[in-house]
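With one protein chain held back, the other chains of the complex are shown just where they sit.
Going in written order, the chains are labelled A, B and C, and every chain counts its residues from 1.
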């Protein structure tokens, strides 16, 4: 490298920023032809339809579980048996009971465990979280995450037995971890209120749900999830704090807009619904959806002997919140989050909402009027009386 | 007019589109100086601090009530007494009981009554509603309206006694009527689930709330209201239907963006929070917020001897929904909407979510794969089994 | 009106803000059936195919010319003859010579004359211009206006003889007046550089052009016009000043977004290209495109005995600029704007670009480094040497 200024540093950051030492050495699939095809595409040496053979393969250092929900536990237990590091796609379990068993098993086995929640690794999320941690929004009051699209790709998702649930489990797991991260992963989620319904699809599971998660410090997490949305993959987050707000659109509006009369390429973006008219492609889906940063964290964590940002413990907490959501959708009331294992803060108090103005008053609001004067709205400390005061 | 083509019609639509026959002939205010100032600004002949004198003034044809919530009923009753047409700002009452009394009074008196819910008259709303009515979105599944800002301008808003409530009443009334309009004003709102809290302001009323309103046909209305939002006036609506979606931003992102280092004009837009950096002014607030179209409808309705789009009846329904929201915020469960007066459809059924595919199957989903093939996900009618089918 | 607070003022502004005293009393069209249809739609009493009869009709106070370009002069001359106030659609003439004749004629006749340039009356433009006038952008350096769409509606536009030109004349007239207004209508446009081509349409006139207009104070106006754009009606303006920037999108991105699978209404917006997929309707086209505010200004001006904001003089200046653009497209060099009539400032100097820092230096730039330090870039006054200085 010649030159060490601004641009040289950018280059250096980038050159040394990503890694590709990692190789896939074994592929397991339930269907032989599918495994074979994968092996060819990605040049994988060991191909098998025997899950344990893949896990036990001597060249395998870390097992990446990308199986349907109902097979997670079995695969995790085999990793424990063979003492292989394990990283698992989301959600961890079909419910908190399953998740807890997996969590306890990997910890007892003493193996590295990572929870592949990619959406808390998107570049936008990471930057936004930094801003929140730096206090740019003040105290977080509310965080919402929305993930809706026209429905998943594979058949097993639609089978409530195999999947463990509908869009709450499939998509809500993302939303809960995103909002929980903004509010603080050490703040206990206390209770959940959830509406869920099967509005469109001919299935047993819910295809649309909205939930509120109350945290011990009074902050509110919100999720909006659906398999009935028309228009593509809608991934939006919002955070409100006492000093600011953040709006993130991770997919449908990212500064890339295209109109075409219809001679465009066939595959525009994951879950896009059309290929003519106004389209909103995503430049680099892998990066925009957090996969790069997630795997970097996972592999770096392994090498450095530390836990990754997302572990099975996080997967367990998410499952516990979603269990409460399912109970609430039935009971039609707020339901407590049952967290037998809790490693965050205890007994956090909701902060006071009283802002001292002078000896006798609290400040309610300060604003500029039409006429350029400053107006104060005050509340008397003892009488509670509200009054206005115009400053000159 | 010379010429009758495209541009001539546009001109003609516009020339004949607005009206200004209407004049303010009397101004009442509780404070004499305030009334006086108003009279000068708008060239009003009759100025008084006696409400009844203003209402009874012989030149007054229609009384426009722009008073704090706790004075609506008194003013309405005086209009009934003097048989004057009356239009009232939102919310109609502080609760459904008050609203019902006003509704029954104006109907008994046989006077024209209009409910000044401007946000169902914004140009965007009117166009969007047309699209929804034309079926562009298919069946409406969910409609959300969000109105948040840093808090109201006048002292009485912050006094729970005079205002009747906090941001639920102040802002939720807009949101409920907007979402109800999209779902169908003849569809009964059945029950409400609401979270509310006082997170920031030193007041007794709620400064942040989120609510869900379930309608008899299974559709869900949602409101998000707050006096704690930082960033200006956030007015956004979303509608999801089986065939499409609508996103409206009525204030903070309307295609007008400005950066200034800080030497700009003082008053950018209602409830804007700063006057330097990136600003998002609104071209014509009166029009964007629906005032023009609302008054046109009101005055045209009077002249044509018909009811306006929004009457006291609508104000009453809104109050009933909000009452249920307040109850739910306390009971932490869904609460029924008590509508003693209901003039819409009865016993609407939730539509079936079964889409016939062939004799034996329902269609769950149809999509294009990465590889350009069409994939169907089907559900067997009797066994309920989910299967995939690739079409070539 | 009861109440004189914030909302009462909004109501009052709106109630008294628009006018509809104005009526169309006579309609002339070259085709009888077209005139007849128009008369029915707008309830016009006098219907004729004799232009002079319409102008001379005793109930006609003001003549609104909405004719093809080649008929403007004839119509204006008849208005002069009958001493009728006249307002004319854009462009005023097919060239500056025609425009000048019309200007001199109406001034000699002493009749009210208005130039119907609606796009300097859009709510966004009016607000933006206020900000510019208030100094929010500092000194204006560059103003661009873009109007492109897939081509005009009527056949005469495509006939270079009748229209007088292609998209430069049709659309450039808007852009020139918009940018000229931002830069200052009293600043002389000095010279023009223009590229024009017929890239797509089988016509003689240009269907795509880009031009730069240099003003005496060094500011640059830019227009981008085309009849070949695919995607709808693209109306965007940008202004850059020493202290800020403005971006306006008047049509395709106004905070209203809709996705539909295709069962929507047929007519979404002027020049929209599709009715399925993602659509971007405009709430109220008449208002968004400036027609309301334009006619208000015209009629108010007449009543108040003042000139409207846009007169035939402005139309003449625009034509002179466009004439230079056409010459430049042929000569491939900058061409002077020939303004025999000029009523603005004379001999405006380009402002100095030297910012005093201290006795010996000018300030080139001041910025924050990565490391939080303030860095100054200075230029020595006599040696011209550039140096960096880090402040702590």
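Here, a contact is a pair of C-beta atoms (placed from the backbone, for glycine too) under 8 Å apart; a residue touches a chain by one contact, two chains touch by 3 or more.
Owing to the predicted nature of the structure, the values given are computational and were not obtained by experimental measurement.
Peer 1: Would you mind spotting which of A:104, A:136, A:162 or A:333 touches the chain that isn't drawn?
Peer 2: A:136
Peer 1: For the chain that got dropped from the picture, name the residues of chain A it touches.
Peer 2: Touching the missing chain: residues 1-24, 26-29, 34-35, 37-38, 41-42, 44, 51, 54-55, 63-67, 75, 89, 116, 122-128, 130-131, 134-138, 153-154, 243-251, 253-265, 281-289, 291-293, 295.
Peer 1: Residue by residue, what part of chain C touches the chain that was omitted?
Peer 2: Against the missing chain, chain C presents residues 137-138, 141-142, 148, 150-151, 153-156, 158-159, 193, 195, 197-204, 207-208, 210, 212, 214, 218, 220, 222, 226, 228-231, 234, 240-245, 266-267, 332-334, 353-355, 362-365, 367-370, 372, 375, 377, 379, 384, 386-388.
Peer 1: On chain B, where is the contact patch with the chain that was removed from view?
Peer 2: Residues of chain B in contact with the hidden chain: 6, 230-232, 259-261, 273-274, 276-280, 370.
Criterion: only the chains that are shown with their structure count from here on.
Peer 1: What is the identifier of the chain with the smallest separation between its Cα mean and the overall Cα mean?
Peer 2: B
Peer 1: What whole-Å value do you get for the distance between chain A and chain B if each is reduced to the mean of its CA atoms?
Peer 2: It comes to 33 Å between the two C-alpha centres.
Peer 1: If you look at chain B, which of its residues touch at least two other chains?
Peer 2: 137-138, 153-154, 243-245
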